[in-house]
Each structure stands twice: as structure tokens, then as C-alpha cells.
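All protein chains but one are shown in place.
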Amino acid sequence: MTVLVLVETETEAEGAAVAEVSRETLTLARALGDVHALVVGEAPPAVVEQLASYGVQRVLVAGGEAYSSYAAAAWATAVVAAVRGGDQVTAVAAAGTPRGNEVLAHVACRLGVAMAANVVSVEGDAPMTVSRQVLGGSALEVMPLADSVAVLSVAGHACDPRPAESASSPEVEALQVEVPEADLRARVVRTEPGEPDESGSLKSARVVVGAGRGAGSADGFKDLVELTELLDNAALGVSRVVTSLGWRPHHEQVGQTGSRVTPDLYLACGISGAIQHWAGMSSSKTILAINTDPDAPMVTKAHYAVIGDLHEIVPAINEELRRRRAG
Amino acid sequence: MANPSTGSGRRVLVCIKRVPDLGGEISLTADGMSVDDSNLGHTVSPHEEAAVELAIQTAKDTGGEATVLTLGSSDAVEQLRNALALGCTGAVLVEADASAYGPADVAAAIADVVREHERAGTTYDLVLLGNDASDTGDFQVGIRLSYLLDRPVVAGVSTLGVSGDRVTARGQSPDGGTEIYEVPLPAVLTVMEGGVEPRYPSIPGRMKAKKIKIEEIAPSGEPAGSGRVRLTLPPAQPSQVTVLGEGPEAAGAVVDLLEKLGVTR
Partner (left out) sequence: MASVPTSARVVVIGAGIVGNSLVYHLARLGWRDIVQIDKGPLPNPGGSTGHASNFIFPVDHSREITDLTLDSVRQYQEMGVFTQSGGFEVARTEERMEELRRRMSSAKAWGIESELVTPEQVVEKVPFLDADRIVGAFWTPTVGVVDSLRAGTIMRERALELGVLTVVPTVEVTGLDTEDGPTGPTVKRVRTTGGDIEAETVVIACGVWSPKIGDMAGISIPLTPAVHQMISVGPCPQLAEREGEISFPIVRDMDTFCYERQHGADMEVGSYAHRAILHEPEEIPSIEQAKLSPTEMPFTSEDFDPQLEQAFELMPELLGAEGAEIRYAINGLLSLTCDGSPILGESEVKNLWTASAVWVKEGPGVGRAVAEWMTHGESEIDVSASDIARFYPHQMRREHTRLRTTESFIKTYGIVHPSEQYESDRDQRLAPMHDSEVKLGARFFEAVGWERPQWYESNADLLDVYGEAVMPREHEWDSRWWSPIVNAEHLRMRESAGVIDLTAFAIFDVTGPGALDAVQRTCVAQCDVAVGRVIYTPVLDHKGGFRSDLTVMRLGEEHFRVVTGGAHGMADKKWFADQLPGDGSARLSDVTDEISTIGLWGPRARDILGSLTSEDVSHEGFGFLTCREIALRTGGGREVSVLASRISYVGELGWELYVPMGQAAAVWDALLEAGAPHGARPVGIGVYATTGRIEKGYRAFGYELDGERTIMEAGMARPKVKKADFVGKEAYLQQRDGAQSSSGPKTVLCTLSVDDHTSASGVKRYMLGGEPILTRDGATLTDGHGHHPYVTTAGSAPSLGKHLLMAYLPPEEARVGNELAVSYMEELYPVTVAAADATPLFDPSNDRIKG
């Protein structure tokens, strides 16, 4: 069988490259059969080379004015053209990104087939049975993809991106696509760069210093506020009990009934880790917990922990930060 | 449904799904086909909360009306009432066993309602859905609906504004910037959380919601189903915490980590 993979590219400092998630998708697809890749826009040599290292046997490029800005329907038209124009394409895959899922949903509609989002593994063929993430990744659903073309997106980290044992030397072909006007009704008309956020506001902060009842009182936040000032783009976030006690304003609340945050570092100070709070910060890249209880859920779920009283530890951290800055 | 008082008033249909409100650990029913929700509350996904918020704001901004729709059992009335309490003024329950419906079935059922209402004189300028339901995570109902209705669709919308007969929708681009779409109405948008802060209901809102009659519709046709064979749970993750130390003496190790993460000033 042949799997057509819609490849996303990105521009890194070293130049254009195949996005990591797409490389994961290629890795998974390679286990199913021959892999063809579709690149929208242009396919610089670096990309083609990378696709070759992943064993891609054919590279299709959809270019032209219709693809100068993103329109999911137009991308889907390209995918469908590639499916129809290819030999025995029995599966279409893309990374389970917003864009990948969106384009594949259009493709599934046009082909009149089912689509499985966020697949982590595939078994068998005709029909293919997939396992895919549901419930936010906390469970897997097993379902068949029995249509003539299986449409699936691949969840991030479903497998490690692994080049093929031997690189291929794919042909690069321009895909001839007729993009109807209707495909361009919903099209990106302009883009704005990400807003650099100087406000230190909670949702965009790189570091959130979280504090709970352990702060002790409305006056117990002095050291924590100082810590946010010593860190880069840091903000204070608090648990519900802190706001409901009136110690801190509600807009600082993190959790089920407050903001959900995804900072690079969440520094949980004196927060036991009730699920209500956990729900608001569990996606933080790194979690460091300071807690008197080594068995507190926040500690056991954290990446790093310091055991002890935040009122002793935070001033010591502040002092150390000041010392190193001065030195 | 009464016509909005102003001519520019936009009618918005927002579609939600009743899902279990999960804690940190889930368990499955004996047949492995669904989550054991006997001791769980129910909610809608964060994306849908944002969609409801946008629907209400759009209705308010244009002097129009927001109608909320769900496909589910009569229990899902709880979620409809919640949306009504927030400011939706109409509600539709397509009463069906949601677990028997695959994404294509759900899209078809919604399309039936949209067409039916259109025949009765109510055209929805915007149909909003969550980007994906938090239980099934299919990522496709909104797009399938757009094909059935032959309307343009934008996915991953975080904010929107209606002006004239166009909607301007903003969403996040892959590089972290913002992508802006301008789409003619009527349109379908799937909403991603993060652009708006969903409101909580007020007491007067809840009181008002109680008095609104919910339109109950029996679905036409048999669903094809989702194809689910079973659910499985991934093995639990053991704690992988690295203890940096105890008490103030650990400050040095903490600052080492802060520097490694590059978050010091």
C-alpha cells in the first residue's frame, strides 16, 4: 500500500526543515507501506533531502498563487488530487497539529470516508485498526478505518522520528491542482506576529510563581512577589482558596475556576496540588514544587521538588538570585 | 423565535456536547466502551465554553440572538441550561444517544436542524462549534457540517468580529502569530479556547434560563456510529520527581535550575 503524508515545514535558524511532528508521522507511515509526501508551497532542497532520509519515495509539491496563503480547503484539494493521481494510495496521514487535523477533515469529507485523529498506533490493513488519543490523551480508543482510503492524523510523540535505514532518492514533482474559487472563501488574509508580552500577565508569563494557603495570610506574599521580580517575565498565580480568602485578586487565580497557564516553569509554593488547581497548570513545561509534605500530590507529580517551608526557602532563593546577579 | 429588533442582528447557533468532568484519574465502564461517569459531574469542553462566550458576545454586539444546540440524552439539558444562563436565548436538544453517533452523524444531525430552522424562517449567520469535543477528540464535526451546509469554515478560531456580511476570525498560526480570516456569512467556525475568558453564570441568568423552553427534536435517520471498538487506559506514570533538597539549603540548587531553564533576569 501507499501512504500519502501531508508534510508541514518550518523555517529554523539553519534553514527550512520538515517539522518534527511530520517526521514522526513519516516514521509511522513508513511502517505501513510506501510513503509519498505532499509539500504545500515550496520544497527547498534541505526539505527534500530530509524527506529522502526518511525514505519518502515521491515528493509532490503544490504551489502557485492559491497556496501563497493558508486555506485549508485548497490544501485538501491538493491532497485529494495527490490521492487520485497516485498509485494505490490507500492511506492519507498528517501530523495531529491544528493544521493537519483541519486539512484531513476536509479530505475525509471530500473522499466521503472516516477520519481518525491523533492516532498513536496502527495495526493490520484492510481494514486497518488504529488506536488514537481521546479524553485529552488520558485514554485510547481502538477503531477500524475500513474505507477505501484511511485518513488519519498522528499524535505528537506517538513515535520517535527515525530516518530510514537507507535514504531514498525521490522524484520531486509539481502537483497540478485546480483550486476552485470556493476553496478560497476561508483563507488567511493577513497574519500578525505573536505579540511580545511585557505585561507579565499570568497567561503569557514564562514563569508562574504559584502560591496556595501555605502563604499563610494576605501579608505572606511579599517574598513570592519579590521572586517574580527577580525572574524573567514571571507572574504570581494563586489557588482558589487564596482568592476566596481575599488575600489576592481573582485575576491571579490558576485552576479550574481561574486561568489555565502553560509557562516554561511553574513554581508551586505551598500548594498541595488539588486537582482543581492541577487542571490549570498541569501543562507547564517544568514544574518545581516547594512543599512541607513530600507526599503532596503536587510534589509527586512535579519534575523537581524542594521539601520544606516556603517562608524559609523562597527568601533563600531570592537571596541567592541577588547574590549571583551582583556577583 | 422573534426577529431581532435591529436589522443587523446576527443569529448564532453554538453547538456543545455534554462530557464527563474528569478528575486526575479516570476509570472505564465494565464493557470498556466509555468512561465510568457515575460519580463525575458533567461539563462541556473548554473550546465549547469559549464558543458559547463568542456566540453570546456576537449576539450582544450585533443585537442578535444566540441559540445553543446539543445532541445527547435528556441529561444534556443541564448543559443547555448552563448556556442559557450565560446569555443564549434559545436551546435545541436533539435527543439521542450521543455514544451511537460518529462525527459524520453528529454533523448530519446539526445540518438537519439548521435547514429545518431555515425553512421555518430562522437562518443562522454563524454556526460555532468547539474545535474538538473533549471526550472523542474527533476534530472534524464542524468541517463536515460546513460541507453539508455548503458554507465556508474556519477552524481554530479564538476571537471573531462580524461586520456587514463578513466575519473576521482570528486564530493562532503555527509560528505563534495570529492568522486572520475574512469570510462571507453565513459561515461555520470551530473555536479554540484561549481567545476569550468564558463567563460564569449569574443568578439572574440562571433564573432566566429556567423559564426558556427547550426545543426538543428527534433525530432523523439512523446513525452510522463512530466505529469505536473499545477504550483502553495507558499505564499510570510513576512519580519522576527529582528532589533538589530540603529547607533553605536547597536554594543554590533551585537557582542552578532556574539558570539552566534560562528564566533568571
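Note that the chains are named A and B in the order they appear, and that numbering of residues resets to 1 at the start of each chain.
Quick note on the criterion: a contact is a pair of C-beta atoms (placed from the backbone, for glycine too) under 8 Å apart; a residue touches a chain by one contact, two chains touch by 3 or more.
A quick note: this is a predicted structure, and the numbers were derived from the prediction, not measured.
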Visible chains that the absent chain touches, using the contact criterion stated earlier: A, B
Residue among B:166, B:206 or B:230 touching the omitted chain: B:206
Of B:21, B:61 or B:249, the residue in touch with the unshown chain: B:21
Contacting the left-out chain in the complete assembly, out of A:50, A:77 or A:272: A:272
From B:82, B:140 or B:190, residue that would touch the chain that is not displayed: B:82
Residues of chain A in contact with the chain not shown: 213, 240, 243-246, 250, 256-257, 272-276, 279, 292-297
Residues of chain B (touch criterion as defined above) contacting the omitted chain: 21-27, 38-42, 78, 81-82, 199-204, 206-207, 210
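We take it that only the chains that are shown with their structure count from here on.
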Averaged-CA centre spacing for the pair chain B and chain A, given as whole angstrom: 19
Complex interface listing, chain A residues touching chain B: 8, 10, 70, 72-73, 97-99, 101-102, 104-106, 108-110, 114-115, 117-118, 129, 131-136, 138-146, 153, 182, 185-194, 203, 206-207, 230-234, 257, 260, 264-265, 275, 278, 286, 288-289, 294, 297, 299-309, 312-313, 315-317, 319-321, 324-325
Contact set on chain B toward chain A in their complex: 22-24, 26, 28, 35, 46, 102-104, 131-132, 134-140, 143-144, 147, 152-156, 171-184, 187, 192-194, 200, 226-234, 239-255, 257-259, 261-265
